[in-house]
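Missing here: one protein chain of the complex. Every other protein chain is in place.
So, chain A:
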Amino acid sequence: MQQINSALRHVPIWLVYLLGVLPAPALLYAGVTGGLGVEPIEALEQRLGELALQFLIAGLAVTPLRRFTGLNLMRFRRAIGVLTFYYVCCHLLVWLLLDVQIPAQVWADILKRPYITIGMAAFVLLLPLALTSNNLAVRRLGPLRWRRLHRLVYPAAVLGGVHFVMLSKGFQIEPRLYLAAIVVLLALRLRLPGRGATRGAESRQARGRSRGESVHNPVGKASDAESAWSMRP
C-alpha cells in the first residue's frame, strides 16, 4: 500500500481534472452524432446524472478507503468534489435547456415534483461547497468552519441518491445500488456507541499524521482541515 501511495504522489492533480472533465464533451459529441441512440436528450441527461453520482460516491469513499485499506487518495479529493459539482451542473443544464425548455415549466417542476425538488435541494447544498473548494476559502473560513460547512455533502449525497431512485419507473435495481453505496459510505463514518474514546484517539493520531505529511501539500492548513473533517461523523 505504501508503494501505491508513494506512486500516487507523483500523479499530478491536473491530470485528474483533465480526465474527469472529458466524458461530458465526449457525451455531447456522441449525442450530436447519433451515438446516444434515437433519443439523445434523455440519454445525455441520465448519463451526466450518473457521472455526478459516481464522482460523489468516489469522493465519499476517500476517507473509508484510507481508514480501512490505507490507500490514500486525499490529495485528489478536492478534484473529485469539484468534478462532482461539474457533472451536477451539466446534468442541470441539459435538463433546463434541452429537456424542459420552457422556463415557466422549470419553476413549476421544481415546486411540484418531489424528485426534482430533491434534486434541486442537493444542487443548492453543493453550491457553497463548490465555491469554497479553494485554498483561499479554507484559509478565510478556518479549518473548523470549513469542515462544518463541508459536512453538507452528506445530506446532498443522500438527496442525490433518493432523486435517482424516485425518478425511476417500477422497482429498479440500479438506482437502489447507488443509494445503498451512499448510505454505506456514510454509515462507515458513524461512531459506534461505547467506542468513542478509542476513535477519538485514532482521530487525534490521524491528525498528527496528516500534519507530519503536510510537506507534500503546499497548503498545510487545507490538509489539516480536510483530514480532520474526514475523521468526523
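We adopt the following convention: a contact is a pair of C-beta atoms (placed from the backbone, for glycine too) under 8 Å apart; a residue touches a chain by one contact, two chains touch by 3 or more; residues count from 1.
Here is the rule we use: contacts and distances are computed from a predicted model.
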item	value
Per UniProt record, name of the chain withheld from view ["Protein-methionine-sulfoxide reductase catalytic subunit MsrP", "Phosphoribosylformylglycinamidine synthase subunit PurL", "tRNA N6-adenosine threonylcarbamoyltransferase" or "Transport permease protein"]	"Protein-methionine-sulfoxide reductase catalytic subunit MsrP"
Options A:Val21, A:Ile41 or A:Ile110, residue touching the unrepresented chain	A:Ile41
Residue of A:Leu98, A:Leu152 or A:Leu188 touching the missing chain in the full complex	A:Leu98
Residues belonging to chain A that touch the chain removed from view	28, 31-32, 37-44, 98, 100-102, 105, 108-109, 112-115, 166-173
